[in-house]
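My questions all concern the structure below.
Removed: one protein chain of the complex. Kept in place: all other protein chains.
Moving on, here comes subunit A:
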Amino acid sequence: MDELEAIKVTFFQECEELLADLEGGLLAMQDGNDDGDTVNAVFRAVHSIKGGAGAFGLEPLVRFAHVFETLLDAVRSNEVPSTPDLVATLLRASDVLADHVSSARGLGFVDEAVSAAMAAELKACTDPNAAPAPVVAAPVVDTIAFEAAPLAAPVDMSVGAPIGADDALDDDDLGFDFQPMTITIDEQAADVAAAAGNVWTVSIRPKSDLYRKANETALLLRELARLGPIEATLDASAIPPLDQLDAEAAYATWTVRLETEEDETAIREVFEFVDGDCDLEITRGEGLSADAALAALLAGDAPAAVVETAPVVVAEAPVVVEAIPEPVAAAPVVEAAPAPVAAPVATPAPVAAAPAAAPAAKAQQIDVPGPGQSVIRVDPERIDRLIDLVGELVINQAMLAQRVGEYGIAPSSNLAMGLDELEQLTREIQDSVMAIRAQPVKSVFQRMPRLVREVASMTGKQARLVMDGENTEVDKTVIERLSDPITHMLRNAIDHGLESPEERKAAGKNPEGVVKLAALHRSGRIVIEVSDDGKGINRERVHSIAIKKGLISPELQLTDEEIDNLIFLPGFSTADKISDVSGRGVGMDVVKRSVQALGGRISITSRPGQGSTFTLSLPLTLAVLDGMVVDVAGETLVVPLAAIVESLRPKPEEVRPLGPVGSVLAVRDSFVPLIDVGLTLGYREASPPPTEGVVLLVEGEDGSRAALVADAIHGQRQVVIKSLEQNYQQVDGVAAATILGDGRVALILDVDAVISLRRREPPRPVEPTLIAAE
């Protein structure tokens, strides 16, 4: 069962991609791009999800996908015109479909009422257009049966009926009101009367193209099996000996005995997708399946091994079904003919081209060029290990260079030149390895249109999401943690940023607000911008709330920028939720914290009546950090560059004592507390005068500033972040560790912790009158 579970996991991964394709296609349609390819891609996405879900018996998912697909098929064949309203409906349906997928995955629940309503809505879209159908059906009048015909036709036939007629039976709740009655079309009537079970013989001879297009016979057999009980016989006689085998060629032929009450058209429908890629022969009657196979065997010079195993009968359909989604696409053939020769045959071209598993769902997407076709799925742990190793390589290279330098070897010597080359190679390897983990932010962005739709409908606003720079690449670990802040900010942009359609009209704006989500690279960092064209931050209100909540003192005079930044204060959001005023604070402190946890910064610009822009600036990776290497009391420390505002050598007149022991630094008319890092971390008992050292002006996560005193600065460097907790534990004041070029461990300073450690020091007696005594 483990194997099946693994296949299921793959299926759900496929679903994610298909859902993204679906939404992407629908959004393209929304933008007026409704050419055949787009509509086809949309249809196939739903079709593939349905197909895979059918294989796993995910009933509710199949049922919903079925209705969805029916409508899409009608759109595809121009029976239903693609209007903006329809596309909007389809988009909502895609959301429900996504819910169904999550639910099937055990990650969420589907609101049955919503799903049923959606299904009814989808069905209603097909209905008026189904009207012409009865005209066609009219000549053969049979009351009940033909009421069903118009619906049954698009459902079962054009779609290739992967779930078969039986499923339609269960569809009562979705409005399928037909009975499972034989459709008595003239030409068939006699046969139906004659034989209770119609027997067909289908002979399938795949051409190489069939495999090349990622189709496979097992799927076709499964489809056939849905029409009725099948008995499939493999004729492997044409398979040449191993040394003459062309792995990309197709040798096997299937002869299928099918008992069905469907007509020939239905059988042909099964092969709709492989039209021209296989020789198909459909004959009525018992046929000569077994005889033909035997004759072929006798005629051919097939090797003994093949002869023994060739005529394998796939006795029951479920066997085939279970085997289908196997990552190695042609597994059923392997099962059927375990001859040594069979394996290469069973692994035709498409499998070789896409070793990353091409299960059922993908195989049906014949000519949709997926964006990630040549993608390898790799366990992230392996990449992490690779990154670790490269980190060690970099350190070792630096150590080697240092040692060689110590021996005084001339820079022009072969050794030194070889080392230079090694250094370049190392750097290139490091960049390449980091690039493996880089992914486009698309995976996060593509979830956002749905969020915008939901929030907009919840808040009664009209919002259009414009996205830019979806292909901007950033490390996977960063991407994973981008989702929450972006979700929060978009929700805020709509909920608090945008006005209601009426307000917007009154203000002379388009009732539909525009929310923009953009990603771009800027000086080695990734910048994410979330902007809206709403009303901007209501500074007066933000200010008064902050005062009311006791977050700031009423006397404090604040600049516009400072007021805007109040919404990041913890506690502000709570006030906002309770009073539901129009500030923009829901969870903004959370956003800020998660951004800062990533080594990033967030800023706001807002203009009344014109909207606000939130800008996130984040490092491209979490494995490497830009740091300033400093000396403190004989120890080497790394201060994250993101926290440093500036570094300076303080002049004596800039250092002002404050109280008995403390002192502050005067920086352009403001006073910043001086913190001796060595003292705070316990490296020394007394601090030397700050004027002898270097001062790093840093900003903590709450925006508070401090001046960190170090003894000397060694310069800026990229360092590989190493965990301290793995073998030890978290240390106050230390964020992590790294290894320097000389092989020694250096600690990375946790700037916020250092600032707050300082605050936690026991309060010293300070005479209030002394403060001003300077």
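Methods note: a residue touches a chain if its C-beta (ideal position, glycine included) is under 8 Å from a C-beta of that chain, and two chains touch if they have at least 3 such contacts; residues count from 1.
In this text, contacts and distances are computed from a predicted model.
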UniProt protein name for the omitted subunit, picking from "Thiazole synthase", "Sugar ABC transporter permease", "Chemotaxis protein CheW" or "Diguanylate cyclase"? "Chemotaxis protein CheW"
Of A:Pro380, A:Gly418 or A:Gly743, the residue touching the omitted chain is A:Gly743
Out of A:Val75, A:Leu97 or A:Ile395, which is the one that touches the chain we can't see? A:Ile395
Of the listed residues A:Val441, A:Ile602 or A:Leu681, which contacts the missing chain in the full complex? A:Leu681
Tell me which stretches of subunit A touch the chain missing from the display. 388-389, 391-392, 395, 635-636, 681-683, 722-724, 726-734, 737, 739, 743-747
